[in-house]
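The complex appears here without one of its protein chains, the remainder shown in place.
A and B label the chains in the order they appear, each numbered from 1.
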Amino acid sequence: MSTPSALLIADLAGVAVFAASGASAAIVKRLDLFGVVFVGFVAALGGGIVRDLIIGAVPPLAFADWRYAITAAVASGATFWLHPQFSRLRWTVLLLDAAGLALITVTGTVKALNAGLPAVGACLAGMITGIGGGVGRDLLLGEIPVVLRREIYAVASLAGAVLVAVFVRFGMHDGVALAAPAVLIFVVRVVALLRSWSAPVPPETT
Amino acid sequence: MSTPSALLIADLAGVAVFAASGASAAIVKRLDLFGVVFVGFVAALGGGIVRDLIIGAVPPLAFADWRYAITAAVASGATFWLHPQFSRLRWTVLLLDAAGLALITVTGTVKALNAGLPAVGACLAGMITGIGGGVGRDLLLGEIPVVLRREIYAVASLAGAVLVAVFVRFGMHDGVALAAPAVLIFVVRVVALLRSWSAPVPPETT
Partner (left out) sequence: MSTPSALLIADLAGVAVFAASGASAAIVKRLDLFGVVFVGFVAALGGGIVRDLIIGAVPPLAFADWRYAITAAVASGATFWLHPQFSRLRWTVLLLDAAGLALITVTGTVKALNAGLPAVGACLAGMITGIGGGVGRDLLLGEIPVVLRREIYAVASLAGAVLVAVFVRFGMHDGVALAAPAVLIFVVRVVALLRSWSAPVPPETT
């Protein structure tokens, strides 16, 4: 799982899932075909673009490797035409999204560590890779980003990123060291969905 | 047209038109003078700043060459004081905006190709140069970006960017190779306005 091609496949799978989620949200807002594909592109690749700018990897992968853009465009376009079927698959989409969050957070954290970022910065960069696309999607659609309002989503991502950093700090770079954080993110996210966990909200002002 | 100074003049003309369009939108929202100039600056230079960050050209031209910022500020300020006259010139503004889109997309795509981006990435970067400022303008003003909602605008930009990439791929770098895509973008955009063409919207959910 630490080979470049495994990272690539994990990345592209996450990109496709996130593009479908972005496209679905854009369809709900009645954007046109271009708008749906654009929001899908931002949802899928926005987090990785920000990460690449932060770590100085220019041009960002989304522009340097055509497979990223084409994957996002195809997944968004497919969602545009197939979304009535998707809307019956709410749980499938949520599970795929949790898997995408897990994969993209882990690969993002590893790339940030490989680029020489210190641990705290790499964990932040990994989390931004995971949640940044969703923040961009919601901003484009005129919403306060859902990840800031409720549910355990970013916290799951951050926990996984920290676990990656700990493993790498202790010299563990093998498949298990990357699979364990991904499983952690996925499980925390799914359990949070099943139990409707949320982060605490502010105490009322007196 | 492939000389640096021709690229500069085309760029600055596009900057002025986009700044006026951003300033006009900010005036409608009753922003103050600073807000109008800031939104004009973002509308004019936001797309190019993002492109420069993507291709690794730091500092971006908007910061490295004072003529860009001053052009945007003067055009925005002029719009602030003269806008009642502008509002009678709706078609003039739309035609100038179409010309700005054509010029900025073509120069953006050429810069991305010159920076070594592969064709797909360079076309995306060129389109982002063309539409990025308008997206930033609408986000600052609390709107879902108009380019995602209706009309043929980004698609015209992308078509022109693809034509630039095709010409350059076949070794054509002369004025015609740059003028033809610019004309394509301008004509598609103007015909779309005249005919009220739109991209398809999603099928209704059943």
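Keep in mind that, in the parts below, a residue touches a chain if its C-beta (ideal position, glycine included) is under 8 Å from a C-beta of that chain, and two chains touch if they have at least 3 such contacts.
This structure is a prediction, so every number in the text was calculated from the model and none was measured.
Remark: the omitted chain is touched by one listed residue; of B:Ala13, B:Ala78, B:Leu95 or B:Leu139 this is B:Leu139. Of the listed residues A:Ala6, A:Val28, A:Ile70 or A:Leu148, the one in contact with the hidden chain in the full complex is A:Leu148.
The missing chain lies against chain B, touching residues 26-27, 29-36, 38-39, 49, 53, 58-60, 62-64, 66, 69-70, 80-81, 83-84, 87, 139-142.
Taking the whole complex into account, chain A touches the unshown chain at residues 53-56, 112, 115-122, 124-125, 135, 139, 142-145, 147-150, 154-155, 198-203, 205-206.
One rule holds in what follows: only the chains that are shown with their structure count from here on.
Chain centres here are Cα averages; for chain A and chain B they lie 29 Å apart.
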